[in-house]
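One chain of protein is taken out of this complex; the other chains stay put.
Chain lettering (A and B) follows the sequence in which the chains are written, and residue indices restart at 1 in each chain.
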Amino acid sequence: MSPPAVPAFSDALVILDYFGISVFAISGALVAAEKRQTLVTFIFFAVVTGVGGGTLRDLLIGAPVFWVHTNATLLLCIVAALVVWLISHRRLAGRALLWFDAAGLAAYATYGSARALSYGVAPVPAFAMGVLTACFGGIVRDVLAGEPSILMRPELYVTAAALAAGLFVGLSLLGAAIWLAAAVGAMAGFGLRGAAIARGWSLPGYRA
Amino acid sequence: MSPPAVPAFSDALVILDYFGISVFAISGALVAAEKRQTLVTFIFFAVVTGVGGGTLRDLLIGAPVFWVHTNATLLLCIVAALVVWLISHRRLAGRALLWFDAAGLAAYATYGSARALSYGVAPVPAFAMGVLTACFGGIVRDVLAGEPSILMRPELYVTAAALAAGLFVGLSLLGAAIWLAAAVGAMAGFGLRGAAIARGWSLPGYRA
Partner (left out) sequence: MSPPAVPAFSDALVILDYFGISVFAISGALVAAEKRQTLVTFIFFAVVTGVGGGTLRDLLIGAPVFWVHTNATLLLCIVAALVVWLISHRRLAGRALLWFDAAGLAAYATYGSARALSYGVAPVPAFAMGVLTACFGGIVRDVLAGEPSILMRPELYVTAAALAAGLFVGLSLLGAAIWLAAAVGAMAGFGLRGAAIARGWSLPGYRA
């Protein structure tokens, strides 16, 4: 609706978007594999997980939903589902995927906030859009699969997305160049999520 | 937002829409009946299942949500809930409803794709919109009821919607008349779903 204030923004960061979509689509298909599902369900989970977060973001900020006017995005998700179906999921699952997912999380959180700012969204909601973009697809994947959501585990996951989005928005407000803000945000988010994977860092739960 | 490119399109297929709404509303109310719910919950489930898929489709393609500017659609869902409440649900449940649901699935998948194409959506997303329109209401119904979703069963359900939507979009791209594409798509989807009901056809699950 409102034209993007800084359109080059989104163009420049589009690679982060495709990377995030692929990684999340693969993680969706892997959940289908763990549940011994059919190929159709593989594709459904790959699509929902791959595009879910960005879809909600675009609906909320009043942008055209990013995958509706192109064939490429959904085809990418379908290919990801086929790849997981055809090669043993054991090769993809486990720690390698965790690290790709960490990279996707950081990329997507940064990109989501950047896209929101480019549509004139206020800073706090723009920060929230980054977190949503990175986490919502995985949350829907877990709800549909009947799994306990990443939300309910103490692991640093949403927190890493919040760090990436928060640094990006904060540095942008302070006048940093987009590329600097994006690099710092994404690297910090990736680092924090990486520490959670490598060292089991987690947040303390609530004690009454 | 963008005006429909082929408005007569939606008008011509509107009967498929009302048929799909009624069948899905009844299936929603039947889930409430199985769970021994109250009349208010009957209505809630009838509405969510009846309009859920089309609502998500309209939000995604940037169309005005189809039931917001008319009273008829919600009243239709409320009547469906009352009908299920007043007559024994045993008469409605079982195989008769399965066959109505199959017809609703085929009708809705075709209509959903047609509406998406009429809003200038690209072919692959238009195909996805057909599948979503047919399946999303039932998925939300199952998540809200705490039931395992149709998504997670090997039965041909999403696949039948995909066949209907895929044939419709494919034939439209090849230049077939709308009515021919819609008839072929809906009949093929209904046939495949019917075979799943009558003969227990299902897709193979993933083997690692």
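Methods note: a contact is a pair of C-beta atoms (placed from the backbone, for glycine too) under 8 Å apart; a residue touches a chain by one contact, two chains touch by 3 or more.
The shown structure was predicted, so the numbers you read here are calculated from the model rather than taken from an experiment.
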Omitted-chain contact residue, chosen from B:40, B:96, B:180 or B:198: B:40
Identified contact with the non-displayed chain, of A:68, A:139 or A:196: A:139
Hidden partner chain, touching residue among A:158, A:171 or A:186: A:158
Positions on subunit B where the hidden chain makes contact: 1, 32-33, 35-42, 44, 47, 55, 59, 64-65, 67-71, 74-75, 85, 88-90, 143-146
Touching residues (missing chain, whole complex) on subunit A: 1, 59-62, 120-125, 128, 139, 143, 148-149, 151-152, 154, 158-159, 162, 202-208
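What we mean here is this: only the chains that are shown with their structure count from here on.
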Angle of the C-alpha superposing rotation, subunit A to subunit B, to the nearest 5 degrees: 120
